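One chain of protein is taken out of this complex; the other chains stay put.
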Amino acid sequence: MKKEYCGLFGVYGHKEAARMIYFGLYAQQHRGQESAGIVTWDGETIREQKGMGLVADVFNERHLGKELKGSIGMGHVRYSTTGASLIRNAQPFIVRHGDLRLAVAHNGNLVNTYELRAELEQNGSIFQTTMDTEVFAHLIIKYLHESDTIEEAIAKACNRLRGAYSMLILANDKLIAIKDPNGFRPLALGRVGDKYVFASETCAFDLIEAEYLRPLAPGEMVTIHENKLSTMRFCECKKKSQCIFELIYFARPDSYVFGNVVYEQRKAMGAMLAKEAPVDADYVMPFPDSGNYAAVGYSQESGLPLELAMIRNHYVGRTFIQPSQDMRDFSVRVKLNPVKSMVQGKRILIVEDSVVRGTTIRARVKKLRELGAREIHLRVSCPPIRFPCFYGIDFSSKGELIAANHPTEDIARFMGIDSLHYLTIPGLLDSVVDDNAWCLACFDGNYPVPLSDRMGKDCLEASPGIKKESCI
Amino acid sequence: MKKEYCGLFGVYGHKEAARMIYFGLYAQQHRGQESAGIVTWDGETIREQKGMGLVADVFNERHLGKELKGSIGMGHVRYSTTGASLIRNAQPFIVRHGDLRLAVAHNGNLVNTYELRAELEQNGSIFQTTMDTEVFAHLIIKYLHESDTIEEAIAKACNRLRGAYSMLILANDKLIAIKDPNGFRPLALGRVGDKYVFASETCAFDLIEAEYLRPLAPGEMVTIHENKLSTMRFCECKKKSQCIFELIYFARPDSYVFGNVVYEQRKAMGAMLAKEAPVDADYVMPFPDSGNYAAVGYSQESGLPLELAMIRNHYVGRTFIQPSQDMRDFSVRVKLNPVKSMVQGKRILIVEDSVVRGTTIRARVKKLRELGAREIHLRVSCPPIRFPCFYGIDFSSKGELIAANHPTEDIARFMGIDSLHYLTIPGLLDSVVDDNAWCLACFDGNYPVPLSDRMGKDCLEASPGIKKESCI
Amino acid sequence: MKKEYCGLFGVYGHKEAARMIYFGLYAQQHRGQESAGIVTWDGETIREQKGMGLVADVFNERHLGKELKGSIGMGHVRYSTTGASLIRNAQPFIVRHGDLRLAVAHNGNLVNTYELRAELEQNGSIFQTTMDTEVFAHLIIKYLHESDTIEEAIAKACNRLRGAYSMLILANDKLIAIKDPNGFRPLALGRVGDKYVFASETCAFDLIEAEYLRPLAPGEMVTIHENKLSTMRFCECKKKSQCIFELIYFARPDSYVFGNVVYEQRKAMGAMLAKEAPVDADYVMPFPDSGNYAAVGYSQESGLPLELAMIRNHYVGRTFIQPSQDMRDFSVRVKLNPVKSMVQGKRILIVEDSVVRGTTIRARVKKLRELGAREIHLRVSCPPIRFPCFYGIDFSSKGELIAANHPTEDIARFMGIDSLHYLTIPGLLDSVVDDNAWCLACFDGNYPVPLSDRMGKDCLEASPGIKKESCI
Partner (left out) sequence: MKKEYCGLFGVYGHKEAARMIYFGLYAQQHRGQESAGIVTWDGETIREQKGMGLVADVFNERHLGKELKGSIGMGHVRYSTTGASLIRNAQPFIVRHGDLRLAVAHNGNLVNTYELRAELEQNGSIFQTTMDTEVFAHLIIKYLHESDTIEEAIAKACNRLRGAYSMLILANDKLIAIKDPNGFRPLALGRVGDKYVFASETCAFDLIEAEYLRPLAPGEMVTIHENKLSTMRFCECKKKSQCIFELIYFARPDSYVFGNVVYEQRKAMGAMLAKEAPVDADYVMPFPDSGNYAAVGYSQESGLPLELAMIRNHYVGRTFIQPSQDMRDFSVRVKLNPVKSMVQGKRILIVEDSVVRGTTIRARVKKLRELGAREIHLRVSCPPIRFPCFYGIDFSSKGELIAANHPTEDIARFMGIDSLHYLTIPGLLDSVVDDNAWCLACFDGNYPVPLSDRMGKDCLEASPGIKKESCI
């Protein structure tokens, strides 16, 4: 099973389409650093450029200015998970069928890939990758033979999918955007001048000075063709299940996702934390940059001063030479260094946005203790993460979930802190807009789209706490 | 004339000397990104590795583990100014003379290079670079012939120098640290286990878990030989002239420089700003990351809430593809994006640590206006920079000094802000520890070490405001 | 239409399979410099490493020592033609279908790709590339559903193909080698120790010290499974049509291809030239390295001395900086420089192995004239190339065929030479072993496998001289 964070960007009818896409991906680089790809329709066929690495490394001026011709196109950035980081898995995924050139860029994760794939193979399909996206492309072609339009074929194909999928599809000169009926992952519509654009997050619109229009609705398909927009519902939305983790952690704070301002939502979570679990401390401090905005909210609600006394080394990249063996916790220390005089004798309240394994926090706390901190309290602006996500967030890439297996007091002891409080689920829902629209499966194990077959079986074995009825 | 920011690091007697130096430079990367170099004494000769670019790019495991043999060594990072970014100018600078191998790493800038050079050339010296450091190396060899020890030769050579210089010198198996008699630039002594280390800033000590002992005194020479430390004054300090800009802007906030905690000094400047020029605003906001700590100080003193509503793209490197021509202010926008909902209708007080040309601030202010900011006030945590620095800070690399030529009200108008206040010189001195130890030449034109000859003439022409008596 | 030279190498049961394949490709690098790929069967799945460029650039020690696990595998090098030099077109081509992992490496060119593709698309197949190989993989899967073994499915699929194909197929733990019923392209069987190997040319065997056993027969399929070899005829060979251009030009002189020693065949062609068209000259000279061996043959038959007076610059790579505009014929001159004193006043007989556009020869002749050559005669060791090849040799990548449109005397005049003789077709057949086994289509337009549909139509338009009956 393969999980994917991703960022999408599409544009229709812009004379510098490839350049727009480039910057649209650049602004969403935080959504995926493993690979990047851009495709354009040049009037006859689909052109493509894909590569491993960051957007700035994959594309050059020649790509944008010359090779990626055309005014219609889209791009994709993909997150680096462990294992199969292969160029063949880079997106958008392209197929040819007769005169149709089809490119698909996908953000999310399906839960019935195995069954679909088996069914297609029964009918003779062959696969070159292990991606959901290839299965989806096969389905579209399959239904194309019994459909009048590509949109109809896509709608039929979508109705076979189960899981999370926000997608952009380039079908010759049509650009099509889709959001699954639960609305798991964000996808927004915008406009630059009189040209339509799509992006996972609106920070991409800001960079190219596009105007944000609205999020796609769950189950909606938007088609842009000859610069005109049409929309349809390919499936009814019974229950919105937006990924609340986008608000908590994943999206950029300057983005709108699902129509909400991420920055303000994070401040609200921090403020709620201050109400739920006040503490007498000298000051509030985030571990930059993860807890920054919740810490601002906590400070404003509690009246405790905010300090920014953990200093980042701005030049830390992903690679440096190994330290000598007696340099313990080096990788933690190299990123953030506390201001010593701010720690000695102080009661420090730390705000973090999430805890996965807890080992990094533990190392930082240890360092603060060595520097003479008197008290250290931790406030986490989301509930304990106890269950795996099957809709596109790969917690396991950060290791085991400490909260799945340990009560809060044990975690506090493990981290060496004086007190620990996680935001409660009701507190979280109180903090955000529209308290009935969210997927909370990672907190409570209620999976809005049931898992099935192998995936269900695998997950039941791996996480006994998951409710049986979550699996078909 | 060539100005240089730089970072130094030295270690004596450590079994992993090269690795220690590597990390000592890594932590000080903000002091110089143009080139990096490490030298070690292997018992017979000096080994070296230098290259253009960041520490992480210049050195590899083979360099540290195999080639840079020896337990004594030092390194240097150099700032990128415009123009002659040549590998030949990378430091440490190495010369050979008989059995003596000498390496010199220099932070600062001399003001009598021309005269010294002319004098040496009269006596037949030839030069391969334009660096101060090569002149200094020639002087040492010259005086070596009339001295009993290398320390004596260095002391004599230093007494010929005028200007700012903190230096590390590797002379075969001796490691020698020097600070000029005015003490312009920082240099600190520390200890890791029972081995001595030197660094420009103490954040380097933190990374390798070394203990900070003390700053070098102005006019002091510290020699480490056979693991023993000896110290001497090679010149009397008449007047401390520490570079206050290290506190305001240049040093890392988690460092001690000149014995002061940078973080706290910056907060104090921000607090003083709040006293000098309060304003009725909805919140205080820094432009990250330059104004962060002064903004914290301002917020705490004024009681106005602190917001962090300018969001950085964490993936912005130095190169990206050019935007299309109608994307104005792109380079400003790509780095920081405001949270729109936090700007609309708000009265915003911005705190910045310094203003050089003012054009970036102007572009950001314009963007905030477009997003509907009601009022925008700017508070700058240092006095107006009106004069060039000849002791090692290259303001001109940031372009012209707006404050040298324009009154404050004009600058405010240029930036499009509602009010502007610079911290006063008395306010600045009140904020920092030891109000009589600082070089303020960039603010008031009083140059503690007189310029001379060509440099003096050049500077008088370029900056008519400089007092004549500053030049010999 | 896409033409491909390629080199194949496969090995079964060798503990260092990937390394063997690496060197097998390395020795055949002349057969393809665009991309290289290796796949191995690791016991569970197929591992792959592919990349653009030379073998030495695509693979590293980690690939061979760690990632390409398994004792069974094969590799492919591909020629650089103009245009779509994409990583996605690199081979071997891999597909998954249920538990079957299938990799295909192809040398040759099919002439009924369009029809096969259209038929498959009718049944819902989708394609990611424009390669013949993908069509073939689809066919195998299609027939797998009506076959008992993979061999049977492959045989059925092969019977649908028309054109030239020597292929290696890795089907889980089986390694299968195929040669088309006409036997267009070489493929040889060998043994290293007690393990079987396959290669396009036997120079690959020499490098790894494998023993050459025999060429595959036209229409033969050889399967290696559990270290045992079995063979079958999947199609009857009505008429051998081996590519004589492999002997003339393409293969390495130290190779056996189709069972013939290339070096000796080339000497024989040169000797036949001397019989067909003797001339009174001072010496015989090849343009290195293309005409070397025919020149040796010519010299020995004629008794004229051989000189090697065109000197190569051994450091000429593919890229160098552009010369200034007044340096005419620079690219010709930079590769070969004549020894002046050997040219002045001399009657020179040049032997070349083939002439495509003639412009390079013309430039060299011009240079020799400038240096004072008295007479220049050209002898070409193959007949005039008048027709395009549809079976895998891309003459057009070298530009237009001068002999297709011009009589010999015009060509001689164009080149500025005193006499010109092409080896006659009977002379060529006399020179080689087995005078009835060869495809001569590029000389006489008799295409042994009829072209069809679009390809046929395209070719008739482009080359009116092609006989109609060559096209279905």
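The first chain written gets the first letter, and so on, giving A, B and C; residue counts start at 1 in each chain.
The rule is simple: a contact is a pair of C-beta atoms (placed from the backbone, for glycine too) under 8 Å apart; a residue touches a chain by one contact, two chains touch by 3 or more.
All values derive from a computational prediction rather than experimental measurement.
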item	value
Chains on display which the left-out chain touches in the complete complex	B, C
Touching the absent chain when the full complex is considered, from C:8, C:27 or C:46	C:27
Candidate in contact with the missing chain, chosen from B:25, B:94 or B:279	B:94
Residue, one of C:94, C:126, C:296 or C:439, that touches the chain absent here	C:296
Missing-partner contacts on chain C, residue numbers	16, 19, 22-23, 26-27, 29-30, 33, 54-56, 59-61, 64, 203, 206-209, 252-254, 261, 263-264, 289, 292-293, 296, 299-300, 305-309, 311-315, 317, 319-324, 327, 333-334, 337-342
Interface with the unshown chain - residue positions in chain B	87, 94-98, 102, 118, 121, 123-128, 130, 137-138, 141-142, 145
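In the analysis below, only the chains that are shown with their structure count from here on.
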item	value
Any chain that touches chain C and chain A	none
Most remote chain, CA-based centroid, reference being chain B	C
Computed distance of Cα centres, chain C from chain A, in Å	49
Euclidean distance of C-alpha centroids - chain B vs chain C, Å	62
Residues of chain C engaged with two or more neighbouring chains	none
